[in-house]
Every structure is written in structure tokens, then in C-alpha cells.
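A single protein chain has been omitted; all remaining protein chains appear in their positions.
== subunit A ==
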Amino acid sequence: MSDQLTPTIVKNGLEEYTLDAEDVSKRKNINNKEICIDFVVESVYLNLKYFLNWQNVKIYKICNSNVNILSGLNTALGKEDAAPQREYVFPVHIKSKKVTDAILYQIYTEIAPVNFFHLGILSEDGTVVYYRVHKGLQKPQK
């Protein structure tokens, strides 16, 4: 991804990228590993933008690491009255083993003071499921 996209902002350890439909179609000649990583980020990005209708979805890369996170304005149903909040999503493949303490800690450090993010888990059939991850012990929302 990094060789095709140019960072526009570097702030608080997060590099921001923009992605549009043209970029997606271009990404076919990258080596296997790159495609694997890109595929997950891209699928979750498209799912957020076009299926869940999140607004202003952006891709960030944590500086000096391979960790990509997405963020956008959550316009989920039932929240029309309140202004949509910017929330973060960590895209990951269902077979991935990389959700470890170290990575979770790294993400929390970057997105502070927000104390939660979503895991966007992409499965083999293209389905994306979202799970909210809180730091520490948290009682259920509802």
C-alpha cells in the first residue's frame, strides 16, 4: 500500500492515506504478502464506506510499523439525533494471529484518549464482523 499511496498528514504517530476506487483497481501487481495485507484493509475500508455508510473514512498507518487502522464517522442506525462520533477500526483477517497484547497496547497509545476501537474481522467469504475492544474491564453496553 505504502508504495502506491502517498501520506497526506503525519500527526501523533499516525500517517494518513486516502483511498478511492481508482486506487483499488490499480493494486494488482504487488507481491503476495503485500496483497494479503492490502486485501484485508481494503475490504474492511469498502465495507465501512459502502455497506455501513460511515462518513469520511480514512486509512492510517502507525509510524514505524505495519499496522493499519481505519477511522470514520459512525452513522449507525439509532444515532441520528446525536452527532456521529469518530471511531477507529483495526482491520484483521480471521485467520490472523497478530491480535496480541503488544499490538492492542500500541493502538490504544495512538488513538488516546479514545478508550475503545473496533476489530474489523474479515472472514474467507468476504463477510466483515465488528467487535468492540475496550481496555480494562468493561461492563456490557446494553
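Heads up, the rule we're going with is that contacts are C-beta pairs under 8 Å (C-beta built on N, C-alpha and C of every residue); 3 or more make two chains touch, one makes a residue touch a chain; residues count from 1.
Criterion: contacts and distances are computed from a predicted model.
**Student:** There's a gap in the complex where one chain should be. From "DNA polymerase delta subunit 2", "DNA-directed RNA polymerases I and III subunit RPAC2", "Eukaryotic translation initiation factor 3 subunit F" or "tRNA-splicing endonuclease subunit Sen34", what does UniProt name that chain?
**Tutor:** So, among "DNA polymerase delta subunit 2", "DNA-directed RNA polymerases I and III subunit RPAC2", "Eukaryotic translation initiation factor 3 subunit F" or "tRNA-splicing endonuclease subunit Sen34", the name matching the hidden chain's UniProt entry is "tRNA-splicing endonuclease subunit Sen34".
**Student:** Name every residue on subunit A in touch with the hidden partner chain.
**Tutor:** 47, 51-52, 76, 92-105, 118-121, 128-142
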